[in-house]
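A single protein chain has been removed from this complex, and every other one stays in its place.
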Amino acid sequence: MNNELLRSLISSKVPEAEFSGEETQFLNVIIKPEDLRTLTEFLRNDPQTKLDFLFCMTAVDWMTHFFTVYHLRSTETDQTLVIKVKINDRENPEVETVCDIWKTAEFHEREVYDLFGIKFKNHPDLRRILLEDDWVGYPLRKDYKDEANIVEL
Amino acid sequence: MINEEANTAVENKPETQEYFINMGPQHPSTHGVLRLMLTLDGEIIKKVEPHLGFIHRSIEKMCEKDSYQQIVHLTDRMDYLSCHMNNEAVCLCVEQGLQLEIPERVKVIRTIISELTRLSSHQLWWGVMGMDLGAITTFLYGFRDREMITDIFEETCGARLTMNYNVPGGLMFDIHPNFQKRTKDFITYFKKKLPEYDDLLSNNVIFTERTKGIGMLSKEDAISYGVTGPSGRASGFSCDVRKHFPYSAYDRVDFREIIYTEGDCYARYRARIDEMHESMKIIEQLIDNIPEGDYKAKTKAVIKLPEGEYYQRVETARGELGVYVVSDNKKSPYRLKFRSPGFSNLSALNIMAKGDKIADLVATMSTLDLVIPDIDR
Partner (left out) sequence: MNFNIYDFTGFVNSIKQWLNSVFPPAVADITGFVIIGICFLTFITLLGLSLVYIERKVCAFFQQRLGPMRVGFWGTAQTVADIIKLIFKEPLIAKGSDKFLFNLAAFIVIVAPFMAIAAVPFAKGLHVLDFDIGLFFITAVSSIGVTGILLAGWSSNNKYSLIGAMRSGAQIVSYELSVVLSLLTIIVLTGSLQLSAIIESQRDGWWIFKGNIPAIIAFFIFIIASTAESNRGPFDMAEAESELTAGFHTEYSGIKFAYFFLAEYINLFIIAAVGATVFFGGWMPLHIGNFEFFNKIMDFIPPIIWFFGKIAALIFLIMWFKWTFPRLRIDQLLTLEWKYLLPINLVNLLMMSVVALNGWHF
């Protein structure tokens, strides 16, 4: 199991996937929201890849678009892969949930929803997790304004 | 009419009702401000629903405004019991981004202090574990031994709990001249005291009855829920970052990754006790071989990471801590995410506690070794 093989496997499944970051640490793959389910289900269950451990899940706000970032690892081979889902819709960002594939995503997706406002379709219990239920806005978005709590220098 | 009603009442079982109970935010065994909503049938737990965020301080948002040197200080306040490892994670991440060559001396000292921190964290956990199960005396025993480690820390860097001993590029100061001697003294002392832990708790019939077969977590679930650290390894999930992705000086020391396959509370308990033995082994190997040299590599006053993404993981006392930095070549990170072990470990609590009794939930929670600031960040 290595990056080349993983790359070819992903390309065969999702042809329009973009790759990057091989020269740095992990292999990165950027996909569209609609490809997420097919790719993750394949990577989790395929005996060749078997990326069964979602060790980190988060999102990044790039002002024009969001990335939801999934750090995956195979517990057998320690092969690591980073999937980034590019969400262009900033008003109503939506992506499929993966919490039936990796249970840990249930909490992590709630956190991302809480702090970025990205909705996860088919998530069983999508509520705010860290902030209060009646909090207004999504604090980790770059355009979040909170004059009471954040001091601009 | 009345007869009919009476008959149906006799035929049907007595009507029972599930009820809710709020465990926390102020509860002795949630170790902080964690609120669990329990759905109970009598004393049997049907569902555990954690409500978190009572001490959420949005550390990740604060990091987006701070310089990398400042971020290190914030990490102390997450998992305060493994503060040194948290510091180390950020420092390693920055050093990775700068491609900085770290002096050997720093690596060894960081490893020794990491293991001392792990020991102190496990000592405190052991004490609290006993207290949660009603054996209050263990609490004081755990603290008695932990005191010696905090004294060593105090002499080394002036702080006992939140140490801030790491800075990007090395250490804040060199070690105290007494450091090696006191650490060796502590190891000889604690080698004698650790069997006392077994005498007091591990071999107690009531204790084993309370923990064996309780809070079961299968290997598949452990991986799926991302339960790492001693809790995950007790379910047979080999996830020791120190073994799989060695950092600092872990590649040159000989130690065993503790793996149990039972996945119950007792296995998690044993995993931590055994880990204390391994930590002492690591310290013993390194303490006499601290290389001479600088305690800090030369860094610029303002650190700017090149554009890109960096991920660094370390093994804290609770599991795998990940630091994910997205940098846009400014003095503070564009986005910084802490993958805290407690957050993932807590998510598995529901399946572990389901079907057990309230008393078992306390034992299960105790063996997960939750630190609330680590979960809430």
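We just call them A and B in the order they show up, numbering each chain from 1.
Heads up, the rule we're going with is that a residue touches a chain if its C-beta (ideal position, glycine included) is under 8 Å from a C-beta of that chain, and two chains touch if they have at least 3 such contacts.
None of these values were measured; they are calculated from a predicted model.
Participant: By the document's own contact criterion, which visible chains does the hidden chain reach in the full complex?
Facilitator: Result: the unshown chain touches B.
Participant: Per the definition of touch given earlier, which of B:68, B:141, B:186 or B:266 contacts the omitted chain?
Facilitator: B:141
Participant: Write down which of B:159, B:259 or B:359 is the residue touching the left-out chain.
Facilitator: Touching the chain that is not displayed is residue B:359.
Participant: Just checking the interface: what residues of chain B touch the absent partner chain?
Facilitator: Touch with the absent chain occurs at residues 19, 21, 27-29, 43, 130-137, 139-141, 144, 200-201, 204, 206-207, 209-210, 357-360, 362.
Quick note on the criterion: only the chains that are shown with their structure count from here on.
Participant: Over in the complex, which chain B residues touch chain A? Could you list them?
Facilitator: So the residues of chain B touching chain A come out as 52-53, 56, 58, 60-61, 65, 96, 221, 223-226, 228, 237-239, 244-245, 308-311, 313, 320, 322, 324, 326, 334-335, 337, 339, 343-344, 346-348, 376-377.
Participant: State the interface residues of chain A toward chain B in the complex, per the touch definition above.
Facilitator: 21, 24-26, 28, 52-56, 58, 60-61, 69, 71, 75, 78, 82, 102-104, 106-108, 111, 115, 128-132, 139-140, 150, 153
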